[in-house]
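Here we show just some of the chains, and they stay where they sit in the whole.
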Amino acid sequence: MDIVDLHNKVSTDEVDLQIIEILNGDGRASFAKIANTIGVSPGMIRQRYNRLVEEGVVQVVAITNSMRMGLTTMAQIGVKVDVSRMQEIAGQIAEFEEVIYLVLLTGSYDLFVEVVCRDKEHLLDFLTHKLHSVEGVKEAETFIYLQIAKEVYTLAGKMGMK
Amino acid sequence: MDIVDLHNKVSTDEVDLQIIEILNGDGRASFAKIANTIGVSPGMIRQRYNRLVEEGVVQVVAITNSMRMGLTTMAQIGVKVDVSRMQEIAGQIAEFEEVIYLVLLTGSYDLFVEVVCRDKEHLLDFLTHKLHSVEGVKEAETFIYLQIAKEVYTLAGKMGMK
Amino acid sequence: MDIVDLHNKVSTDEVDLQIIEILNGDGRASFAKIANTIGVSPGMIRQRYNRLVEEGVVQVVAITNSMRMGLTTMAQIGVKVDVSRMQEIAGQIAEFEEVIYLVLLTGSYDLFVEVVCRDKEHLLDFLTHKLHSVEGVKEAETFIYLQIAKEVYTLAGKMGMK
């Protein structure tokens, strides 16, 4: 899998941010409707949208609510690994279907691994037969989610401009 | 803001999962195209899509890559709070524009707060003037992201079925 | 509630231990049957049994499997309290119906509190509105059970003799 690159700022203007804001409310809004709302031509919207997608600034995707699909056990797992092989290990963990988010970080853990499981048995199975079977995983602490209080996919317009 | 409810499984079938999978690849794919791919009528796709959205199983949204927008400092913050007021405190922290994900959990932290900032000065400002100014926040440990290695928005089809 | 006293050894002999062992297998075994198995008179069994109960060595009780009753979330909670009021605080926590076991200990926690909850929402409610609302509770770390691998109510005969 591809490692997401954290670099290279792409410059965006007011119109770009308005397009993103509308698409964030409804990812399937037509270009005509967006154009109408903002007050520019649909062709310009399409052009802008295509550029934002190509440059990796924005993507429109379906997001599923795993709880609604009967996957009741979510957790963040703080993992300590053999750091000399950290990226290779992260790559192996990223392959597991239960993993939806994986970050390399500084501090008292090396990785945070966010997982979605059907129930506690599934989580136990993931921990023993998947995560801890990856060579180089040294220690892991599991934080089980009690409730998700906020989850947003785009930043507020003002932050995106500064 | 609304607290996301973690309960109540909604049953989904094979066709639902196919629709979700296609929309995950391209959230703006037309119902006609989806219908064609799966081999059912566009009307059925529209009906299914609307039901999945209404029941909170799926949403189609624009997702922005904050790094591409010049917000170079992301972090996960483990927070200990006055647990007797945990949900109220979580609600206040969720109001900050820098916060994109906020979870209540078990373990050595009470909350995980994921933030996006322009740079380290902005993060320092967020920690002092926002997060730690919320009454009831007792301690916080910041884990700065070095790299995001995986980020997915829907689960693999097989997991969603079981 | 009564604080269980940890002191004062009561001496037991081979016959006592045999009675206990049989009752541990079936707490409702008749004295006649026990007498028959051990090879002494039923009167002696009754007398022994009554003495063991009176001296607090043994009790015959119904034990319920909370998982089977739909209480799916069990946890051990390590708690740090204002130690100058430790016994008073322990007494207050012991009043909560979710608490099935509560121990005062040495080490990095002051108390271990074992709880049984219906689900994660119930646990969250217990933590915020019950445990952390007790004055003097300073910090708590929740360890959610994935599986119970052993649970016994009497010790092996040999240990009881030494």
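Brief remarks follow.
Note that the chains take the letters A, B and C in the order they are written out, and that residue 1 is the start of every chain.
Throughout what follows, contacts are C-beta pairs under 8 Å (C-beta built on N, C-alpha and C of every residue); 3 or more make two chains touch, one makes a residue touch a chain.
Remember, predicted model here, so these are calculated numbers, not experimental data.
Assembly remark, whole complex in this entry with 3 chains visible in place, copy number of the identical chain is 8.
Heads up, the rule we're going with is that only the chains that are shown with their structure count from here on.
The chain with its Cα centroid farthest from the Cα centroid of chain B is C.
Rotation relating chain B to chain C, from a C-alpha superposition: 90°, rounded in steps of 5.
At the chain A-chain C interface, residue numbers used by both copies make up over half of all numbers present, so the two copies contact each other through mostly the same positions.
Annotation: 42 Å between the Cα-based centres of chain B and chain C.
Chain centres here are Cα means. That of chain A falls 45 Å from that of chain C. Multi-chain contact residues of chain C (touching two or more other chains): 120-121, 123-124, 144. Contact residues on chain A toward chain C in their complex (touch as defined above): 120-121, 123-124, 144-147.
Residues of chain B that touch chain C in their complex: 6-7, 80, 82-87, 104, 106-108. Interface residues of chain A facing chain B in the complex, by the touch rule stated above, are 1, 3-12, 20, 23-28, 55-72, 74-76, 87, 90-91, 94, 97-109, 112, 116, 118, 141-156, 158-160, 162.
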